[in-house]
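One structure below.
Omission of a single protein chain aside, the complex is shown with its protein chains in their original locations.
Letters A, B and C mark the chains in the order given here, with residues in each chain numbered from 1 onward.
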Amino acid sequence: MITVKYFANLKQIAGKDEERFDLGKETTLDQVWEAISQTLPQIATLIKEKKIMVAVNYDVVSLDAVVHDGDEIALLPPFSGGS
Amino acid sequence: MITVKYFANLKQIAGKDEERFDLGKETTLDQVWEAISQTLPQIATLIKEKKIMVAVNYDVVSLDAVVHDGDEIALLPPFSGGS
Amino acid sequence: MRSATESKVRIQKEDFSVTDEIEFMKKSSRNIGGITVFLGTGRETSKGEKIADLNFEHYPQMAEKKLAEIREKGIADFGLIDMSIVHRIGHIDIGDNIVLIITCGEHRQETFKACEWAISELKRTTPIWKRETTTKGEVWVQATP
Partner (left out) sequence: MRSATESKVRIQKEDFSVTDEIEFMKKSSRNIGGITVFLGTGRETSKGEKIADLNFEHYPQMAEKKLAEIREKGIADFGLIDMSIVHRIGHIDIGDNIVLIITCGEHRQETFKACEWAISELKRTTPIWKRETTTKGEVWVQATP
């Protein structure tokens, strides 16, 4: 299982904090987006338009990264911390 | 009367905080140094070597400034405030 | 109020005391000569709109990890004695403290450079989001450089 986490406006769009997908031992982010687009096409579009950064296990990765069973994937809208 | 004030190491060299001179209604700084050199030749030398800044009535002035009766002249060694 | 002694990078709901955080940092060394502090606070207006409510959310673990990376890189790259970063989350009142960055060095020059770099880096790399409620409604703010 991989976990996908939603933050800020993405959480509002998704209507949830996180969801889980069973995509085998190893898969690509593209296949994760494919899985998300089944129920959340709006979010898949934002990813394709590169309006979202992606972190795997707390580090930002490129959109062609490979992910593994047990990984935590986070979809991160532009940050606005620091005042 | 004009007042001449000594600070930091100049106070130690002069052995006093300040002294007063009666140099008439209007005079030049050169005449003030002349008066100082009578008793404190060491300080007059530091002034000539431009190792001291001079303030008249709390503003730094050039060494050819004219001073008036009642003015406060301060001899200022290089500053070292601010940590 | 969570204590300054807990950790040099923290994300917390509670307010912090700038004096306590500085005094804690001073314990790092007796050779600190310059300390620069950046304090971000809640403004009343945003792009001309009056703010009714201000809220911060973060991605736990990743946000703390990024702050720790900023601290380590800042100390190494700028030759600091120490650095600390605290960011608040949850509801913030106008005028309240939001973020605190403290940089300590032997001399002041490196502490200014490092502090300014650290707040830019925080905005760029740390998963924290601001939600502003104004008369026009609620918006998740986009990053401002």
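Heads up, the rule we're going with is that contacts are C-beta pairs under 8 Å (C-beta built on N, C-alpha and C of every residue); 3 or more make two chains touch, one makes a residue touch a chain.
Remember, it's a predicted structure, so these values are computed and weren't measured experimentally.
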Checklist entry - What is the set of subunit C residues that contact the non-displayed chain in the whole complex? => result 17-20, 22, 26, 30-45, 94-95, 106, 108, 111-112, 115-116, 119
Checklist entry - For subunit A, which residues reach the chain that was dropped from this view? => result 83
Item to check | In subunit B, positions touching the absent partner | outcome: 5, 7-9, 55, 58-60, 74, 76-83
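Here is the rule we use: only the chains that are shown with their structure count from here on.
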Checklist entry - For the protein chains shown, what form does their contact graph take: line, ring, star, complete or other? => result line
Checklist entry - What is the chain whose Cα centre is as far as it gets from that of subunit C? => result B
Item to check | Distance between chain centroids, defined by C-alpha means - subunit A, subunit C (Å) | outcome: 26
Checklist outcome for this item: Listed in rising order, subunit C residues that touch 2 or more other chains are none
Checklist entry - Mind pulling the subunit B residues that touch 2 or more other chains? => result none
